[in-house]
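Of the protein chains in this complex, one is absent; all others appear in place.
What follows is subunit A.
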Amino acid sequence: MLKINNLHAKLEDEDKQILKGVSLEVPAGEVHAIMGPNGSGKSTTSYVLSGRDGYEVTDGSATLYGEDLLEMEPEERAAAGLFLAFQYPVEIPGVGNMTFLRTALNAQRKRRGEEELSAAEFLKLIREKGKALNIDADMLKRPVNVGFSGGEKKRNEILQMAVLEPKMCILDETDSGLDVDAMRLVADGVNALRAPDRAFLVITHYQRLLDHIRPDVVHIMSDGKIVKTGGPELALEVEQNGYADLLSEVA
């Protein structure tokens, strides 16, 4: 589904290369994790894939179902099925959570040539999805992420994912700032969304999230490259020995 090949990217304003040849492939139905020390380029990978401003791709490619992601605008990538759960979900004052999500969903549907959902149809959909994630009606009415706790923000990201039904979900450090209970709730939400035609790329610094979201494949990233790929046991190795050991082994 997602193919990244020899991806090189640098900051637009600075001459600083961050991604130095990332290659990986996530087939449909699988959950892959990217682990790595701070500054290794994990979050940059998610930004470059989703089309955030400020980065320049200098080499390589990234495709979703064979379509060139890097040529698309961010909203086109979203409509094509790419979803990024943000490490720091953004607050939008004055805009109701429901209004926001309905506008987004209908924008995607329109772009794909599908019929837009009416207010009533959308209400039904979001109630159903919200219930499964333990999100009460009050949270739906509040402005997007404004005054939400850390856990609420992350749950809201998962709710958006559930409603938008993307093909390729990238979770950028979703566990950061969460206590164990909140993390379990978020992980349950993600697990409920696992499906044969959907894939996940879970970016995390720690192994603990992967206790709850079991990955099929784990990639270790360092200095802008994937340096090692393996099964779930690789995450445990990191947990026990730290990155330093592992990296010296690779080097």
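Definition applied: contacts are C-beta pairs under 8 Å (C-beta built on N, C-alpha and C of every residue); 3 or more make two chains touch, one makes a residue touch a chain; residues count from 1.
Keep this in mind: contacts and distances are computed from a predicted model.
When the unshown chain is looked up in UniProt, the name that turns up among "ATP synthase gamma chain", "Iron-regulated ABC transporter membrane component SufB", "Solute:Na+ symporter, SSS family" or "Acyl carrier protein" is "Iron-regulated ABC transporter membrane component SufB".
When the omitted chain is restored, the residue from A:V95, A:L125, A:M139 or A:L236 that touches it is A:V95. Of the options A:L24, A:I126, A:L140 or A:L164, the residue whose C-beta touches the omitted chain is A:L164.
On the side of subunit A, the interface with the absent chain consists of residues 50-53, 73-75, 77-79, 83-84, 86, 89-95, 99-101, 103-105, 107-108, 111, 143, 160, 164, using the contact rule stated above.
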